[in-house]
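The next block holds one structure in the form of structure tokens; read it before the comments.
Every protein chain except one is present and positioned as in the full complex.
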Amino acid sequence: MISVAIQLKAQFYDLDPMGMVWHGHYARYLEEARCALLDHIGYNYQQMAESGYLWPIVEMQLKYVRPLQFQQEMRITATLVEYENRARIDYLIVDPHTEQVITRARTTQVAVDANSKEMQLVSPAIFLQKVQQVLT
Amino acid sequence: MISVAIQLKAQFYDLDPMGMVWHGHYARYLEEARCALLDHIGYNYQQMAESGYLWPIVEMQLKYVRPLQFQQEMRITATLVEYENRARIDYLIVDPHTEQVITRARTTQVAVDANSKEMQLVSPAIFLQKVQQVLT
Amino acid sequence: MISVAIQLKAQFYDLDPMGMVWHGHYARYLEEARCALLDHIGYNYQQMAESGYLWPIVEMQLKYVRPLQFQQEMRITATLVEYENRARIDYLIVDPHTEQVITRARTTQVAVDANSKEMQLVSPAIFLQKVQQVLT
Partner (left out) sequence: MISVAIQLKAQFYDLDPMGMVWHGHYARYLEEARCALLDHIGYNYQQMAESGYLWPIVEMQLKYVRPLQFQQEMRITATLVEYENRARIDYLIVDPHTEQVITRARTTQVAVDANSKEMQLVSPAIFLQKVQQVLT
């Protein structure tokens, strides 16, 4: 399993009228962790584009367990849980001071040929190779 | 079933480097449809606050079926599919010109007592009454 | 003077912990009005791209006169105040019910050649023609 963790802090611009992070902003937090994971694999957004594939998000699921307050720190761990046919990433957001779970999430991406716009039923060889390199 | 539809247009500020709406922005689209549904029920954000309850989102799920492009129109239908213990809302985003499905989504909210911060295992009477009034 | 007005409503996701629209979100409101103005001129984002020019924002100024609350309506008038060397647009946001001023703003865009990335010291002929057509 390939896993990368980043640390972020809830910002003022993330807050809703209750003083908590608005639920829609977590997509940004997940993306920062996902980018760190893909950087680690050596297959980030620019490398995807160079390889001739787009990887749109086709599913996103979030469970909000506890709210986040102003300046509260969070550790976001992104783990690649499936890669052969699609890239499925699980996320766990915890408070690094208490280890309490804040949010659990999952995103699914599929490869799309940048020219033909055809969705790939199996992951392109270049992604499989990069994942194998990190796993071994 | 209580259902409300709104119509929106993808804006330039919603677009990602592929020229498609960035997946995280759909949370805003869902919220506009949800607010229209809750207005229709007579239990919008201000009425929730006046009733002594907060209704945080505890789950959000999205399936992105087709992308949205600049100035593409969308019709978002929000339907209350569960209300007795929680407010579960299903969303369907379609292109109003082709009726093609763009996105399917679901959000779940639970009532929290604004003072005690205690999560309610059944929906407060005021919400049930408002839903019943619209249903009959 | 070419002028176009649109009407928007402050959304829940725009609100800050004081229950007012967060100051940074007004850039989205201005952009919707600017897009409506450019559509009217026949030189929107896609037509700019087709003409071989990008038009990045090089300046933005906002004066926040009164706050905006949840579901408050606003009328945003965008007026092209300069076009020969750059596109300067003035914005006035008012409450359509009271005509009270909420925000005044201005953006400045310059043409950049999409290939050479060179900034143009005078506006390209295609933009000047389109403006003249609307003015006459």
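Here are some notes:
Per-chain residue numbering starts at 1, and chain names A, B and C are given in the order in which the chains are listed.
Assume contacts are C-beta pairs under 8 Å (C-beta built on N, C-alpha and C of every residue); 3 or more make two chains touch, one makes a residue touch a chain.
As the structure is a prediction and not an experimental result, all values here were calculated from the model.
Set against the missing chain, the residues C:36, C:57, C:81 or C:126 yield one that touches it, C:57.
Among A:27, A:41, A:78 or A:102, only A:27 touches the chain left out of the display. Summary of contacts with the chain left out: across A:2, A:18 or A:35, the touching residue is A:35.
Note that of A:11, A:85, A:100 or A:132, the residue touching the chain absent from this view is A:11. Interface with the hidden chain, as seen from chain A, comprises residues 11-13, 27-28, 31-32, 35, 44-46, 70-71. Contact between chain B and the unshown chain involves residues 12-13, 15-19, 22, 24, 70.
Touch with the hidden chain on the side of chain C covers residues 17-18, 20, 23-24, 27-28, 31, 45, 54, 56-64, 67.
One rule holds in what follows: only the chains that are shown with their structure count from here on.
For this pair, chain A with chain C, the centres built from the Cα atoms lie 34 Å apart.
The mean-CA centres of chain A and chain B are about 23 angstrom from one another, to the nearest whole unit. For chain C, the set of residues that touch two or more other chains comprises 12-13, 70.
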